[in-house]
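Of the protein chains in this complex, one is absent; all others appear in place.
Chain IDs A, B and C follow the sequence of writing; residue 1 opens each chain.
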Amino acid sequence: MASSKFPLAPPEHSRPHAPMGEGCFLGETERQQPLALKEALAKIKNWFRANSLWVMAYGTGCGSIELRPLTTARFDMERFGMAMRPTPRQSNVLIISGYLSVKSLKRVIRAYEQMPSPKWVVGLGSCTINGGMYWDSYNTINRLDLYVPVDLYIAGCMPRPEALLEGFGVLMEKIKAGEANGWNHYLEQMDWYKENQKKLITDWDLPDYNW
Amino acid sequence: MDEIIQRIRDNFGVLREHRQRDDLAEVWIEPRHVLPLLTWLKEHTPFVQLTHLSAVDWLEDGEFQLTYLLTDPVGRRSLMVAVRISREEATAESVHTLWAHAVTYEQEINEMFGIHFPGSPRQGVPFILEGWDDIPPMRRDFDTVEYMNRHHPSRPGREHTDPRRYIGQVVGEKGYLHD
Amino acid sequence: MTEQTALERRVQLWFGPQHPGITGNMAVQAWLEGDTLTSGVTHVGYLHRGFEKLMERRKFIQSFPIVCRICVPEPDTNEWLLAASIEELSGLDKEVPEKARWIRTLFLEMSRLSSMLMVLGGHVGAMGLGTAPNWLITLRDYILDRFEELTGARVYHMYVTYGGVRRDLPEGFAERLEANLQEIESKLPLVDNVIFDSAVFRKRAIGVGVVPEEWVDELGLTGPIVRAMGIARDTRTDYPYEKYGELDIEPMTTTGSDIFARAWMRRLEIAQSIDLIRQILAKMPTEGPYSAKLPNMLTWTIPAGETYVRAEASRGEMGYYVVTDGSDKIRRVHVRGPSYVHGVTLLERLMPGTNIADLSALMVSLQVCPPEIER
Partner (left out) sequence: MSFPLKLMWSVIGILVAIAYGLLISGIIRKVMARIQGRIGPPVYQGFIDLGKLLVLRTATHHGVMFYLAPIFRAAGGIGLYLLIPVVVGVPALENFSFTGDLLLVMYFMFFGSLGMALGAAESGHPHSSIGISRGLSQMTAFELPFALAVVALAASAGSFSISDIVMAQQGGILHWNLFTHPLAAIAAFLAFLGMNMYAPFNIVGAPQEIPAGPPTEFNSSFLSLMMAGRSIFAVAKMVLFMDLFLGGATNLLEVLVKTFLIYFWSVFVGAVFPRFRTEQSIRFFLGWPTVAGVAAVLLVMLNR
């Protein structure tokens, strides 16, 4: 089953990190500050980030159906400061709501790279974890985390709105604790992710990184 | 219904026919009769709507079957016109001049089965797949599991429960799923 | 201005694949001149899962979880169509008990109601009013509650099986459903007030997106689009399936064939649906089996044959063309969704001359559901 072409476990973080998930330092010089001050600042920043999640929902069929009750009167996610943004430039959370076909994956990578960091990816449904009931389909990917770093999976088919709310609560906690570091991983292991992406998408016509 | 089929039999020749329901019949005809028959049905009989067009791959016989489902919306009945074409040539006449939406059906069949419809406007234009480099996926000899293993690796630890393992075992008390 | 400069003045604009105004995950590539679309092409394939291929390698019973994913807002029509076509080919359809047929009819009508509540909100949602969709989606959620009680799932129910349904109606289900219907009915006047009495909605919807009558036969249009032209065509009355033949049902029609006519059509059908559910609850037998005796599903084979079964979804006529070859798997299934025509050929035909602001309202009123285009 496991073809040798794919390193199945993503490599671990390799660079030193600022405290509280403030990010890795790629070419930037680290500012000389006392550690305690850095941590305090990072805590404040993370609180702001966690309490104002702007969501870009890549609604692939199934998932968007439960996102609509989530945004409207009955479950209302706006009370937690979450809002839907239509453009990747202004969003922090990318919701992949279900299976991705190869054609969609290309668009998702593009949208993901256009988002300003820190950014987080939430995979909804069993199909993002392991293909779900489409495990043997020729057109849907089985593992989302080979192509974009996923910070949180919410299992189910489809996960109920309550599960989604609970999941976002967990994501907020992770952000506050500085543990949601997928975007750092993507920057560090860019070569690994790009290799996987290019292996799958045969007609690759994107720039290497979409600013 | 019988009268229409009788007239098709007289004018075009029917290889095989089958009455599925009171309001649904199916006739198999020769490939050269497809366009004349469909034109005649559309222009001179109440079967004016093309409800769908689909293909079936009969790999054992080396043939594709194209099924045109025509509907008479006033008389509330349907007629399936089926035609077998050779799998090697895989070419059929386009009916997009009769029904505009046949273009989409023919585009999809072209992509999914590799059947060519000369003259249809969007032949060869990708409809669903993007960057596809294998044989058309809806053909029976395309193995989706093998393709999946090549392109979409699974997470380690996944278990497959093949129903074949349970065949022969008694499910429920009397062998029924619902007791 | 010469032709060349006219072409140069056109702006190419992509709606989608992820765009709040597009109904689902598809893309419309449009060319604009000023605010008017000169032409457009529909692009699908973002949701392709290869259902038809997957069903060719699954047993009959294993196909149920697959088919209900074909149309997300209204999955139940697909379940029923698969069950009905396989029953017809295997001869099992004569053994389906009376009560199962009534439950199936109730189930189908509830799913139509929930789907139409959502799309009615979409009509004004596409024009920038968030209030009515918020109310209507909440009303839809009450129906989902009943689905959950009946089947255990909110969205994908997998409730219909060969030979009947999976479970009996729970105790007191009819009363709770009736309470939900009353709740919906009490809110509908408010919704009417916001949608149909609104001068802005009337101004934007009347006379926009008119589908000419000649296209009905040319393109094989079905469902609310045809009924909004004043032609009474409804699969439920034309080809009565399950217990629709025993219900007091008339196809609803409106005239005008524009966005307003189609929105008003949905409003009338919501009322009709509520009425039908009440009729079903009144006429349904309380006793009796809810499923026929089934053979062992793991070894079940059915004779070779071909059939086409149709049902009325909230978008139009949905049909399954099923071919079997005597084995324990489906040889070929072709899902004929109404959006296949409405979302590609009809939409592309309607686009030239449409204002860019009306595109999303137009797509909602055609009720384009991308997953059933590409499956």
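Quick note on the criterion: contacts are C-beta pairs under 8 Å (C-beta built on N, C-alpha and C of every residue); 3 or more make two chains touch, one makes a residue touch a chain.
Bear in mind that the values here come from a model prediction, so they are computed numbers and not experimental data.
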**OP:** Name every displayed chain that the left-out chain is in contact with.
**Re:** A, C
**OP:** List the residues of subunit C that touch the chain left out of this view.
**Re:** 11-13, 19-21, 32, 35, 124-131, 134-135, 138, 194, 198, 200-201, 203-204, 355-361
**OP:** For subunit A, enumerate the residues touching the unshown chain of the complex.
**Re:** 23, 45, 48-49, 51-52, 72-73, 76, 78-81, 83, 85-87, 89-90, 92, 114, 116-118, 211
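As a working rule, only the chains that are shown with their structure count from here on.
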Original post:
Per the centroid of Cα atoms for each chain, what is the distance between subunit A and subunit B, given in Å?
Top reply: 40
**OP:** Could you grab the centroid distance between subunit A and subunit C? Build each centroid from C-alpha atoms only and quote it in angstrom.
**Re:** 32
**OP:** Specify, in ascending order, the residues of subunit C that touch 2 or more different other chains.
**Re:** 45, 48, 50, 53-54, 57
Subject >> Touching two or more other chains - residue numbers and ranges from subunit A >> reply: 103, 136-140
Original post:
In the complex formed with subunit B, which residues of subunit A make contact?
Top reply: 1-3, 5-6, 8, 102-103, 106, 129-131, 135-143, 146, 200-203
**OP:** Write out the stretch or stretches of subunit B touching subunit C in their complex.
**Re:** 18, 20-21, 23-24, 26, 48-52, 54, 56-57, 67, 69, 71, 73, 76, 78, 80, 82, 99-101, 103-104, 126-130, 137-138, 140, 142, 144-145, 163, 166-168, 171, 175-178
Subject >> List of subunit B residues in touch with subunit A within their complex >> reply: 129-131, 133-134, 137, 142, 144-145, 147-156, 158
